[in-house]
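Not every chain is included here, but those present sit where they belong.
We call the chains A and B, going by the order they appear; numbering starts again at 1 in every chain.
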Amino acid sequence: MNEIDRLIGDLVIANRILAKEEIVDAYGHISFRNPQNPNHYFLARSLAPELIEREDIVEHDLESNPVRDEKRPLYLERFIHGAIYEARPDVMAVVHAHAEDVLPFGIADGTPLRPVVHSGSFIGAHIPVWDIADHFGDTNLLVSNHEHGRDLAKCLGDNNVALMRGHGFTASGRSIIEIVRMSVYLPRNARALWHAKALGGDIKYLSQGEIAARNKGYSPYSPETWRAWEYWANKCGCGHMVTKPEPEKK
Amino acid sequence: MNEIDRLIGDLVIANRILAKEEIVDAYGHISFRNPQNPNHYFLARSLAPELIEREDIVEHDLESNPVRDEKRPLYLERFIHGAIYEARPDVMAVVHAHAEDVLPFGIADGTPLRPVVHSGSFIGAHIPVWDIADHFGDTNLLVSNHEHGRDLAKCLGDNNVALMRGHGFTASGRSIIEIVRMSVYLPRNARALWHAKALGGDIKYLSQGEIAARNKGYSPYSPETWRAWEYWANKCGCGHMVTKPEPEKK
């Protein structure tokens, strides 16, 4: 199987995992950058993640237009993906979702979302909150054109995750496996933080050094990372679709 | 398939969706107005929503009497539906439910329920709280006659949703698909708001302009709306029953 075909398979699995783990419902999407052509990325047509098959994956350019003739409707918010790939050459995969337990941190400004649990370290030390109203006034809150996307990408900056006020979050990372994991543990970290706050007293956040130490040790195909991917894939009924790249990939 | 038959099919799906999404349990109901006779509406006989089939749907008049001879027990609270269709010619579908996470906002008066997330925008900027005790004193809290229904409809006014103190909520809208969506995202918006409040600081609600912008863009058969309907129908085992109206419906 060639690399693109393998990654498309992973993208199908990733969609199903995010649905099963309730990061997405009918809304929310995940993409990966074409490793053979960094000006293109792959994202499903407009369809609920749980129902996505290989045939639903569409190649887009960085302005988020389909690169081939495409009659099927596309995601309204595909511009999130194009704009982040444009701004961040290091990013190979992007998720946008409305995971419910992340929402409060984009609505109230009293408690910034920061990593408090080790599994949440990959969201990074700083998580900016993007408010579409700041530059675009009253909208339907959707990132529905490339300008919106660029504004979000600018707010994201060099961070891994940006919250979107009243809407959801966008996460970016080095691989599909990394951002699936980030997306699954982001709401967990959010809940741990809000419950900790309710218990009172001082809160111990992960230190910068801890976040860096965890990040340094990360590899998408280490036994620990792979263990979770395999587990989540099995849980959402995609265990049989899991394929590991050749060893030289490390 | 004629229009009424198609809508009855949608009503069956809607009942199953609301059960699966835990908006209703054994209690709660959803109806649609007869598009060919605005003085009639369709609602199931007294049965748990999860168990409803086409044969269980009964045509009622606006005083909530069955229009044909009917021996099976009817919902005690069917008067909610008749009274709202009577008062609001624009309303084509009505839900009444006890979704748990909406209840606190009808019990405590410290934090009004308002949209804080984009998926909650359709509940509208203002959500009145109806207290049956205000005009009827000590009751069993049920809307068990047309007078109760009219009092609730008056409180609802031109809004989409009314909370019912110690009881639940009623939502009204332009189509079955619209009120299913409103009902599913109403508790999500409620939870996002209460958690945001617990995090402290200022809360950013959706602005009037944002609510209007979202409402303006709504269409029951747009790819985005349809995507959710299809997803929820699949999730509750009704994927095979989904039918889209002819294109001229838009």
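We adopt the following convention: a residue touches a chain if its C-beta (ideal position, glycine included) is under 8 Å from a C-beta of that chain, and two chains touch if they have at least 3 such contacts.
Model, not experiment: these values are computed from the prediction.
Enquirer: Give the total number of copies in the whole complex, keeping in mind that only 2 of the identical chains are shown in place.
Expert: 4
Definition applied: only the chains that are shown with their structure count from here on.
Enquirer: At what distance in angstrom does the C-alpha mean of chain B lie from that of chain A?
Expert: The answer is 33 Å.
Enquirer: Show me the residue ranges of chain A that touch chain B in the complex, using the header's touch definition.
Expert: 25-27, 46-48, 50-51, 73, 76, 98, 100-101, 103-105, 107-111, 131, 133, 137-142, 165-167, 194, 197-198
Enquirer: Residues of chain B touching chain A in their complex?
Expert: Residues of chain B touching chain A: 116-119, 121, 188, 191-193, 195-204, 206-210, 212-214, 216-217, 223-224, 227-228, 230-232, 234-235.
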